[in-house]
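Note that this complex is displayed minus one protein chain, with the remaining chains in position.
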Amino acid sequence: MKSYRKELWFEVPARRGFINITPQVNQCLTESGVKEGLVLVNAMHITASVFINDDEPGLHQDYEKWLEHLAPHEPVSKYRHNLTGEDNADAHMKRQVMGREVVVAITASRLDFGPWEQIFYGEFDGRRRKRVLVKIIGE
Amino acid sequence: MKSYRKELWFEVPARRGFINITPQVNQCLTESGVKEGLVLVNAMHITASVFINDDEPGLHQDYEKWLEHLAPHEPVSKYRHNLTGEDNADAHMKRQVMGREVVVAITASRLDFGPWEQIFYGEFDGRRRKRVLVKIIGE
Partner (left out) sequence: MKSYRKELWFEVPARRGFINITPQVNQCLTESGVKEGLVLVNAMHITASVFINDDEPGLHQDYEKWLEHLAPHEPVSKYRHNLTGEDNADAHMKRQVMGREVVVAITASRLDFGPWEQIFYGEFDGRRRKRVLVKIIGE
């Protein structure tokens, strides 16, 4: 069994944003030499997500609006977590809706994807450097 | 390490619906010959889910109503994604709540499940043929 590990670093300049990280994950897969297996891609921070969906800017605006409706950033004082001095409690909620991680099949040395699947880093508390873990196991 | 791959095809006649796919996943497991490992089951489309819950029709009606409350289909014009000519932006939201994939342990050649766990395909933009990927790795 082969294993491979890499950290990807991102700094989103706004509080929230989505980055298509499929090219970087494909690069990891090439480096790993794994032909058949699984790749785990997860946010290493608890106010961010890794998820799979469509690379369509209108949809990303819809997600932004929808998540803000489900878990509003303000008023900051409505969240007990923010009594610790943070202002990111909403980011912990948004991350649960969008998920921490994805597991993707590797078949014949490629990400085994449907037609529109792309991997995104979802930032909900940005403006600082944060990490995504790529772990690959297989043969 | 063994690996196994199969695509399962579904066509839900309505816009939305849930299908218990546990029998098909069990069939894949038998075909794979894997005794100890993991099975990944994921929607290959970004407006559908694979999730694990109870096979109880009342619960499925509750999910339908609840998801429609969290991310209404209408008015279609409220979503920017639908400016692309689609009318399925809500399906992209519903799929995030219910999830893209499940990973299930394989122990002694069986899905290692609790008493009520069943695997479902959740369709949120049906009336066309769509796929689920089953990928098994192990020994």
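When the chains are written out, they are named A and B in that same order, and each has its own residue count from 1.
The working rule: a contact is a pair of C-beta atoms (placed from the backbone, for glycine too) under 8 Å apart; a residue touches a chain by one contact, two chains touch by 3 or more.
Just so it is clear, the structure is predicted and the values come from calculations on it, not from any experiment.
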{"item": "Of B:12, B:28, B:48 or B:97, the residue in touch with the unshown chain", "value": "B:97"}
{"item": "Footprint left on subunit B by the chain that the document does not show", "value": "1, 36-38, 51-54, 56-59, 61-63, 66, 70, 97-99, 102-105, 107, 112-117, 137-139"}
{"item": "For subunit A, residues in touch with the removed chain", "value": "1, 3, 5, 38, 40, 42-46, 70-71, 79-84, 89, 92-93, 95-97, 99-101, 103, 131, 133, 135, 137"}
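The definition used in the following text is that only the chains that are shown with their structure count from here on.
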{"item": "Rounded Å distance between subunit A and subunit B, as computed from the means of their C-alpha atoms", "value": "20"}
